[in-house]
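A single protein chain has been omitted from the complex, and every remaining protein chain is retained in its original position.
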Amino acid sequence: MSLWRDIRGTILPFWVTLRYLFRRPVTVCYPERKQIPAPRYRGRLILTRDPDGEERCVACHLCSAACPVDCISMQAAEREDGRRYAAWFRINFSRCIFCGLCTEACPTLALQMTAEYELATRELLQVVCEKEELLIDGCGKNDQYNFYRLAGIGVAAPRGSNPGESPPVDIRSNLP
Amino acid sequence: MNDVLLTFILIVIKLGLVLGTVLSLAAYMVLAERKILGRMQMRHGPNRVGPFGLLQPLADLIKLLCKEDLIPERADRWVFMLAPAISTITALLAFAVIPFAAPLHLFGRTIPMVICDLNVGLLYLLALSSLAVYGVALGGWASQSKYSLLGGLRAMAQMISYELAMGLAIVPVVMSSQSFSLTAIIAAQQTLPNAIRHPLAFLIFVIAIMAESKRTPFDMPEAENELVAGFHTEYSGMRFGMFFVGEYLNLIVLGAMLTVLFLGGWHGPLLPSVCWFLIKVLGVAFFFIWVRGTMPRLRYDQLMAFGWKILVPLGLLNILVTAAWLLWRG
Partner (left out) sequence: MPTLLFYILAAITLLSTVLCLTRKNPVHAVLYLVHALFALALLYFLLGAPLLAAWQIILYAGAIMVLFLFIIMLVESPVADQSSRRLSRWLPPAALSGSLLVCGGALIVMDPAATAVISSYWLTPRDFGCALFEHYGLAVEIISLILLFAAVGAFHLGRRYRPNSKEDVS
């Protein structure tokens, strides 16, 4: 009986492969047909703006610290009103492994990943993106989020005037 | 002298025809294998170069020719450069004795459609397939690399072992056609192909030539996950290409051998004899590709045990039974 099973087990796979020979291939022929990736696809990185139209990035260096391949670098600067920003911001996409750790580290949701995946180019320097190329004019995901309105720092609006925020405690009036 | 000259010219013409056909067939066999394997795995296979990827062999050839020809520093250059040539030439030489069509009658002359009708043509084929071992073994040895050496040793042991089974499977065919000449063997199969007359020998022969060609169920010599690429690990450029082409030439040679010995050669109804021969050879090649798409690789000890403990005794028994049957029938 086991011999019969062995013979069946040798012959049947041939039938299976023969059937598959006449099936339609599942391959998507890339340049002619492009697949639309899922919304959370980890493609090219962008820098977004907050709802007020200001840069979200506060140049905290958390993304470059989280980056396992060290492809993010920046120079921090501060405006007169105390708002921090990146004087320059550079992502070397030839090193980037699209792991998404930087976007998870970003406290202001400035750094986000898009579904754009066609980054290949013949010119190596083209994949080193500066801030001008990374910064977009929209909010990306989480378009209501504004870091400065939730962080309790009086930059976007005076302290205590943001929605859901209690006014700051006057420490002098608290004295016994 | 005139006759000798005419024979010479005829041989050259037939040689050109056969070489041209066989070499382009080998190139397209690579494409066919990739395409068929791809479809069996629900992929497309190569489809970028030319319509349906038909120019892929040409692109591969250009790529291989343009690549750097590396020779390892400690390699034995002499032997290293010789080995790929051996494995290609032994495959090419085999076509000298294979009759590919019915004899042609032209201007009152009968032109046999075979380059050289040796009366020991079958033994010639066996001799060449046993010499093909050298290409592999020397290539593996000369590379001075552990992987290559192991691949070469494996290939050697495997080919010698299965040559035995192959030879034993051929004996019943020779007994029933009473000749070593391939033309006579084909003539003896006019009514009934040998595959039906000697089914066991046919089965043994198919398995043996699969092992002989080092193709998938028996591709231990180049098992990727153990030996990188076996005996041709260190080869690059066109030298690698020669090993590669030799493998596919070998596929066609073995298909032709199977056709001549067991599938009735160029005999067939309706179509011209060349067509039948080609159909049968390509059918065998398709079967080999099909097997590659289906079967997993054996383990090395299983391979050796299967060859020596099953195929060889079965082959001997088959010879005994066939001889007894032939004697009894008179």
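Labels A and B are assigned to the chains in the order they are written; within every chain, residues are numbered from 1.
One rule holds in what follows: contacts are C-beta pairs under 8 Å (C-beta built on N, C-alpha and C of every residue); 3 or more make two chains touch, one makes a residue touch a chain.
All values reported here derive from a predicted model rather than from experimental measurement.
Undergrad: Need the list of shown chains touched by the one chain that isn't shown.
TA: By the stated touch criterion, the chain not on view contacts B.
Undergrad: Check each of B:Ala127, B:Leu203 or B:Val274 against the chain that is not shown and name the one that touches it.
TA: Per the contact definition at the top, the residue touching the missing chain is B:Ala127.
Undergrad: Among the options B:Arg74, B:His105 or B:Arg329, which residue touches the chain absent from this view?
TA: Checking the options B:Arg74, B:His105 or B:Arg329, the one contacting the hidden chain is B:Arg74.
Undergrad: Pick out which of B:Ala102, B:Leu153 or B:Val171 touches the chain that's been left out of the picture.
TA: In the complete complex, the chain left out is touched by residue B:Leu153.
Undergrad: Please pick, from B:Leu118, B:Leu203 or B:Met304, the residue that touches the omitted chain in the full complex.
TA: The single option touching the absent chain is B:Leu118.
Undergrad: Tell me which stretches of chain B touch the chain missing from the display.
TA: 4, 7-8, 11, 74-79, 96, 116-120, 123-124, 126-127, 130-131, 133-134, 137-138, 140-142, 144, 149, 152-153, 156-157, 160, 163, 179-180
Criterion: only the chains that are shown with their structure count from here on.
Undergrad: Please output the residues of chain A touching chain B within their complex, sorted ascending.
TA: Chain A reaches chain B through residues 13-14, 16-18, 20-27, 29.
Undergrad: Can you check the complex and tell me which residues of chain B touch chain A?
TA: Result: residues 36, 38-44, 47, 290-291, 293-295 of chain B touch chain A.
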